[in-house]
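Can you read through this structure? Questions will come right after.
Excluded from the complex is one protein chain; the other protein chains are retained at their positions.
Going by the order they are written in, the chains are A, B and C; count residues from 1 in each one.
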């Protein structure tokens, strides 16, 4: 059974062997040929030595997630075979170096599996290359198996290494080509999967969720990122840091997360769009300042990437365990916005949007992503920036501040939002404060004033609720089962929907992007019309289900949960749903 | 209309004038005479200068709260009259110094009010005393008005000042007596309220919620308090610090709250009952370590006193705004216990209990109080310590650890709780860690192991739920209206219940003390049997009502809320309820 | 020179009568006038403490943040708009206790900030607990048996951390103090001004009298040269009968913002963000 234009490749090796870079190179070779790719990497919390793998999925049609079924395994170490026996059971091929392992010994009864011995180590030696460049040979070999255009890879390698000089460029191309040829020569029989360059397809971007988010921030006019590195959002720091000069923005690696968030607040107070990125542990250290932003009504954006907790937990894996924590962090009560992007495009558009919302409502805006979304790579059509307008809300221009008389920073207004000035502006002097205060920012003088000021802030909620986009709907209008979910499960759910639809099971899916303030009315309407509700979450306590019950009274019976540090596979959701329908 | 044995006195002056001490002296003079007293103090966030007042309520029957109706005002500054005109409207008497203020000018049409001019400043001068001792004169004057036994006050002053020498003792007594005599001589007519020493009454303790909590901790065998001062729990630090040597315990004023909580974790890890106390802002800084305690399964008790937020908010006022924040603080998901004492006795017994629970379940236990409960003084019958047994859970004695083979600190057990050893014990060596781990504390090696370990921790929930006491019920068994509430509203609600009962309105009240894990079954049963439900909370967003809905689906329609920084008055709850019943 | 009245907000200070903070408020206002600062281009940043209330009484832009975080907020403001004069106002607990991490790293960062610390050797606002500068043996509510630790030495820490302007003042030496603040503001780089400020309510040891008896001016020390780091280090250790005040150390060194190419032309806050072109970033993804 010959397959055209779809494959899922697993490349595994030791941490530090450049598995991720090589996987991305392979993926980009395909995406440049107009094919959709999705790259997931799983790595241990060590820098080198332990096992590390990526799956590179390729398809002529859009892909939204990784999947479990592997077609080709590229083993750069023995663990790739011994730890992935499950995947190898249904794979077609294995590329390996006989010096590293002996498949006949490790895999008994894997009759479907064709093994492709490539003497990587010997080739490296004979070409006098570094051992890490073994990966390039396997990329060439893989392309050869699927009969893909080698020229695309050669061009890509040329661009990637051009800064390092022609010699390096050539040696990489040579290595890849050695692999390509080796397969052609030693394994002329058809592999059974062919990937063709899509000539009429539009060019495809390949990028990670974190990269998309970082781009969104740059597009939003961010000029200051104050952050302390923490997996899985460090790559946002790295991304912006590398582009500081080009975009005239300052990235400050701070002494700790407390400094980071307070600097971001200082930056925003001074009129510069500023933010911080972190993960749960760092966010914990930022919670005190979250309330400061709220009380002082300073716009603030924090980007948080989830990983499994509690505490250090599993730093390099994925989770959706921090939702309630973000919604309720910091003492006292105040309006905030929590946005949970579901895919790579969401990471871009919603991170961008976060900065507008923070300034419009003068509240903290939290963007909650996770390791799976932030560090997986996915193809997207080019982001459309044409309609992205910067909205700085009630930030007064100097022309207006000059005319201000007796300016009151915390003026009580109909929507709870007060006109804002920034240091340097004439006529706008004021004190912003963490104390409860009167309209001028002076200490609250009466209990009645206190209630008024708390009510003023709370009034923003109505304005926020009225302006936030509603959840998005996918799948059949009329369905037997309705999934409600949030965040990075989106891509996996969409694929599960396809699987189910193919089997005639009608399921639709509501993706909550703006999860706080909770879209109770929308969800209520969904609940009324749906015969069966399922929530899908990468956590243990079904936090979304809890929110639904809190805000609608409805108890979700079917909670599809996974909390081992890995994202769902589409088939897991598929079989959960089938379990409910009794199809299974 | 002569009144016997009940009065409510308001004493006001500038911050720093010793209003609190004097009010407590006055209250103790009554409680030593067998009368119940309740002292509430309200003070600004300044140290001196601004207005500051206490209400001292006295009754021959048990008192559970303050109340709005003031009978006698003692004005040590002009503000006490100008800022308390409302209270003065229904008061009977005003003690003041004509040098400070002129009531005739400030109060027009207050015909019911008798004014008692006492030349405090002149008396102080003639007795060559310090100006702060003016308060003592007014205490004497007040006792004289209600014809109370002066000897009790004299004895009390003697004890209070004995360390400072006879001269100081005598001068204090003389001052008080001057005030006493002045009234007798110049205002011989009957004041209309008489307070009599209760000869057959049992002696009454008078103490604050924080003092009660601190005593509970000492009784629980706490040996280490690591804390950074923060209103309204600093007095817990002060209380324990003053008693370090007597009780062989160490109080460490740390460099910050992060240090405090981590020291407490270190202390508990090493087998010593340790805790930290703080308020919301400090708790925010402790949230990261909360997860550390959870993941490492180190017992931990944190005592948090609420004040109005967000952020610095109103440091010296009261609030119940931090419940959700405590329930969900720290990334990831883990069992914790949140206890919300309702009155002074609860502060004692429940803080004590917290330490047993932390060790039994090896989870973080949070005790959540507030400024009103922590800093108000109330009379209690003597605490009964006879039945308080220390339970250290599965902490192994050395006799057992010696015999351990291949000890596994995180052994998976039926109830999720693993036997624990402490450094120094033979055979119990292990690593406690913030990473997800296997049974030995080593890094988790498989995704399946991760789920098992998360499930092990989650299993404790069932054990916890089964062992926690249920909410307490007060008032009529069959009632038209049922109040559900938590924390410091207890005393006020109990008094409101009495007021309502006196009018024939049947209301009962369920006090939730162990609020997390949420007692869903109990509440569900209450909801089923109650015709009308009311929640009462000192916050803006009705957090308990949210919890009820989340855990039972039931939407509480009647939410009695107050969030101006002041506790409820009994009459406010009384009229809220009457508003519902249509009696109003 | 701008009048002191213009510099005041009109809010009545809520400090205890006699508190040293009144003197610092005075000195700050005079210094602002003397240094010729533009009130609209000046930002006071404070934390929480009696000391941190000062900005409520000064009519500039101001940010009253949370306890211990004066420097990060000030840093964010300065990075956002380096044309502003940014002055931090903190207590000794705020700066040298909970804020120590930012203090040390702020100094080695050498941004052009002025950091004024009200050093009353006590926690005032929380009613009198030990502070990091409380003397060994000093008894307070939190350490009734007396402090066991040795106090932090802010001057020595500043020297060890590379601060480029390090001074100490005493609130009763108003003119001297005012000049220190003016110098600190004018200094290009991080300026620490530690100020002895008696807390008349809770600190029974370090009173006006205590400091008056001990303080002498470094200007009066024969041959003292504030460019000499070793001499400064030596003087930083002096405590007891005689305590030096004045400029311990000053050095001209490049500031942090000098090395940011992004703000060479104009401050971040003045750069337009209406339509940032990210085509190049999108192109990188192919």
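Observations on the model:
By our rule, a residue touches a chain if its C-beta (ideal position, glycine included) is under 8 Å from a C-beta of that chain, and two chains touch if they have at least 3 such contacts.
Computed from a predicted structure; not experimentally measured.
One chain is not displayed; in the complete assembly it touches the shown chains A, B, C. Considering the whole complex, the residue from B:244, B:451, B:532 or B:581 that touches the absent chain is B:244. Screening B:269, B:486, B:514 or B:563 against the full complex identifies B:269 as the residue touching the chain left out. Residue A:228 is the one among A:228, A:303, A:383 or A:443 that touches the chain missing from this view. When you scan B:256, B:537 or B:550 for touch with the missing chain, the hit is B:256. Where chain C meets the missing chain, the touching residues are 97-101, 104-105, 108-110, 132, 145, 148-153, 156-157, 159-162, 233, 256, 259-261.
Across the interface with the omitted chain, chain A contributes residues 16, 44-50, 228-231, 234, 237-238, 241-242, 244-245, 251, 253, 255-257, 281, 311-312.
The chain not shown here touches chain B at positions 28, 31-32, 203-207, 211, 215, 218-221, 223-224, 226, 243-250, 252, 254-256, 258-274, 288-289, 292, 296, 382-383, 385, 390, 422-435, 442-443.
Heads up, the rule we're going with is that only the chains that are shown with their structure count from here on.
Chain A and chain C have Cα centroids separated by 41 Å.
Remark: chain B and chain C have CA centroids separated by 37 Å (rounded to whole angstrom).
In chain C, the residues that touch at least two other chains are 14, 48, 66.
The set of chain B residues that touch two or more partner chains comprises 45, 281, 311-312.
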